[in-house]
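What you see is the complex with one protein chain gone and the rest in place.
So, chain A:
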Amino acid sequence: MTTAPSRVTAQRAGLSRPARPGRPTPVPPRRRRWLRLARWSGWLWVLPALLMYAIFVLRPLALTFQYSLYHWNGIGVARWAGLENYVTVFTDRDLLKIVGNAFVLIIFFSFIPVGLGLVIAALVRRISSGPFGTAVRTILFLPQVIPLVAAGIAWSWLLSSTGLVNQLLRGIGLDGLARAWLGEFDTALPSVGLIGAWVLLGLCTILLITGMSKIDPALYESARLDGAGPIREFLAITLPSLRQEIGVCLTVTVIAALASFDIVYIATGGGPGLQTTVPGLEIYRLAFAQRQVGLASALGVVLMALVLICVLPIQRLTREDKG
């Protein structure tokens, strides 16, 4: 792939004089050297981006691995720890629970938006393109556009003891169910999950609707002629055709769940207890409040690995068939 340009340019250079038989592209040595130089000078285009990336991502990445092998409080002398920090991450009850929380959030951040999005998209199939359609699109994208922090604040208010959710429950006579949703042990994590579902539902729905509008209507017609009902139709045509879009939704939402920080920080601060603490928040707390830089870094490496372990299979399974 990298040899293609040189061949093209070399041929062009060769065009000026008749090609000698038995010899491929006869480029004079000086010209050839210049060409090689020109090819290498292409690096100048890549260099600024690579430099910023190396300084502010690759170096920190390497340092994260390095820190994770030490006990360090960020100021004093670092003490070699070997894999001790990793052992802690995989055996400490609290840390395991925190990683578990992230997986619970996947149910809310990923499965609900994608599942509900599919149902809505199947029912709507083609969003009307008139002003109604435009307005709906615009509004459904709102949660994607505002800061996650704002979503956190809005929903903490909605779910608070005097908030709208409780007001509605009392309104229909379910006073017994009213509670401080984000403050109680059993409801805190699902409530945080609900906020994530709200943020991601619109994006998933529109993505899936867009994907559906590309499906050939003839497919549905022939399915109807074969006597397929709406459910058969959905399973046999819609779902397979949307493989790529579903993959995208799952990738985006799973990363949002595993790497969640903003919403949790604002809505609950990780509480009550450790009920809603997620790895991202724990890294922040360990590194900057508790000064356990080594342990925070080990958790960071594990988080990175978790994202890859979850996302790579999704990419594999849902790529369009390119072999």
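Just so it is clear, a contact is a pair of C-beta atoms (placed from the backbone, for glycine too) under 8 Å apart; a residue touches a chain by one contact, two chains touch by 3 or more; residues count from 1.
Basically, contacts and distances are computed from a predicted model.
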Chain excluded from display, named as in UniProt, from "Hydrogenase expression/formation protein HypD", "Ferredoxin", "DsrE/DsrF/DrsH-like family protein" or "Sugar ABC transporter permease": "Sugar ABC transporter permease"
Residue among A:74, A:190 or A:272 touching the omitted chain: A:74
Touching residues on chain A - with respect to the absent chain: 1-2, 4-5, 8-9, 12, 38-46, 48-50, 52-61, 63-64, 67, 74, 120, 123-125, 127-128, 132, 135-151, 153-155, 157-158, 160, 162-168, 198, 201-203, 205-207, 210, 245, 248-249, 251-252, 255, 258-259, 261-262, 265-266, 279-280, 283-284, 287-288, 293, 296-297, 300-301, 303-304, 307-308, 311
